[in-house]
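Only one protein chain is missing; all other protein chains are in place.
The chains carry the letters A, B, C, D, E and F, assigned in the order they are written, with residues numbered from 1 in each.
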Amino acid sequence: MKLVPLGDRIVLKQLEAEETTKSGIVLPGQNKEKPQQAEVIAVGPGGVIDGKEVKMEVKAGDKVIYSKYAGTEVKLDDDQEYIIVKQSDVLAVIE
Amino acid sequence: MKLVPLGDRIVLKQLEAEETTKSGIVLPGQNKEKPQQAEVIAVGPGGVIDGKEVKMEVKAGDKVIYSKYAGTEVKLDDDQEYIIVKQSDVLAVIE
Amino acid sequence: MKLVPLGDRIVLKQLEAEETTKSGIVLPGQNKEKPQQAEVIAVGPGGVIDGKEVKMEVKAGDKVIYSKYAGTEVKLDDDQEYIIVKQSDVLAVIE
Amino acid sequence: MKLVPLGDRIVLKQLEAEETTKSGIVLPGQNKEKPQQAEVIAVGPGGVIDGKEVKMEVKAGDKVIYSKYAGTEVKLDDDQEYIIVKQSDVLAVIE
Amino acid sequence: MKLVPLGDRIVLKQLEAEETTKSGIVLPGQNKEKPQQAEVIAVGPGGVIDGKEVKMEVKAGDKVIYSKYAGTEVKLDDDQEYIIVKQSDVLAVIE
Amino acid sequence: MKLVPLGDRIVLKQLEAEETTKSGIVLPGQNKEKPQQAEVIAVGPGGVIDGKEVKMEVKAGDKVIYSKYAGTEVKLDDDQEYIIVKQSDVLAVIE
Partner (left out) sequence: MKLVPLGDRIVLKQLEAEETTKSGIVLPGQNKEKPQQAEVIAVGPGGVIDGKEVKMEVKAGDKVIYSKYAGTEVKLDDDQEYIIVKQSDVLAVIE
């Protein structure tokens, strides 16, 4: 079972889940993006996305920092969890 | 009775309905997209959509992960339920 | 008395009115689009709409699924009710 | 005293004012557009509006359905009330 | 002391201040634009504004209807009050 | 110590700080832009900003009216306070 991302999408596997819930009332718009470290599992083909040419710049195996709120968590039948993001949600590669 | 999607739309049939309602007050903007597995039933012709050329990249029979909040649920007279999404709401093909 | 839609607009006549009011407080942004079946009554000429070429792909007599929230309900003097939508709000043709 | 609309704007005179106030609390975003019948009083020259060529397709004397929320009510010194809308807010011509 | 507007901006002097405060709670998004009559005092040079060619179509001395919420009130040292709007906020010229 | 603005940004020094706090509950979206008089301290190079050519039209020493909400206040180590705005937030030059 394998995820093949479409367009400029990338399948990530989170390296560490460090979410600490903040107590108190959090009003919408005040949330800060939570950065996340992840390993790139699969990379879409890129191409013309929404009328604009997108060239993929990360590759499977890269460790990356991504902006969590933009992604979609996916749980496959083998109980593995992945995150699918657009390449523009990848902020930096960790070397 | 058959659904023929327009433009870059795709008719999906959900593979599993795993929605678990979260208790408590959910404020707008804090909802995360719920990923969904579905089978592609029908695919629109693509073409120039909103001034941009869209090439359809999935085909009937594909199993896909899609972003649920973007879709529209449709219940036909034969009590079958479908979801109509744009191709850009399909995140990945499952192989 | 006849409605002649402008641009990429389409005049629809609803096939079934199945709106069931949900009790409780519904917060804005949590509403899902309610799909609707309708018959196409009249179709605008299409052409350059908002700077983009739009070709009309449905025709009078088609039964369609449309996304309700985008439309405008119109009640003419003869007490007939219509809905005017843009073609992009038509999701699929029912065959 | 005469209103000469700029760009793609149109001066309308409402044919019937059928606004019935709904009781209860109306939350923002839940309001549906209220369609309106009006007579076209004056039509702007069209041309390049916001970088896009707009050709005017209605003319003075036309009876039209327009989308009310987009318009601006104007009361001139002679106590006549008009509504100024953009042509894209005109949904259909009534024939 | 003189205001020289930049780009597609226009300096207006209000002809009548007919604001009547409505009592009660006004929820955001329910406010209607309040039309305003004003005299054009100064007109910017136009040109390429936000990547689009804008040709100025009003001139000093014109009486115009403008959409108030878009403008900015300016009080100069000589206690004169002006409103600076973009030309696209001018709805019509009064003749 | 000197601020060199990037792109179409401009460094301003406020001429008068006339902010008077309004009492009562202010709901978001009801705030009007507060115009401000300032002196231009430094001007960015302009050029292609967000895909559009921007030509700088103000120069150091100009007195300008700007739209406050768009700017960012900056306090340098020498306790001088500046405001950095984009040129499109400058409404008019005062002569």
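Odds and ends about this structure:
In this text, contacts are C-beta pairs under 8 Å (C-beta built on N, C-alpha and C of every residue); 3 or more make two chains touch, one makes a residue touch a chain.
Remember, predicted model here, so these are calculated numbers, not experimental data.
Contact residues of chain A toward the unshown chain are 27-30, 32-33, 35, 51-53, 55, 57-58, 65, 67, 87-88, 90-95. In the full complex, chain F contacts the hidden chain through residues 1-7, 9, 11, 26-29, 31, 42, 48, 50-51, 72-76, 84.
Note that only the chains that are shown with their structure count from here on.
The rotation that brings the Cα trace of chain C onto that of chain D spans 50°, given to the nearest 5.
Distance from chain C peaks, on a Cα-centroid basis, for F.
One inter-chain figure worth recording: chain A and chain E are separated by 45 Å, centre to centre, where each centre is the mean of the chain's CA atoms.
Computed centre separation for the pair chain E/chain F is 20 angstrom, with centres defined by C-alpha atoms.
Across the assembly, chain C contributes residues 27-29, 51 that each touch 2 or more other chains.
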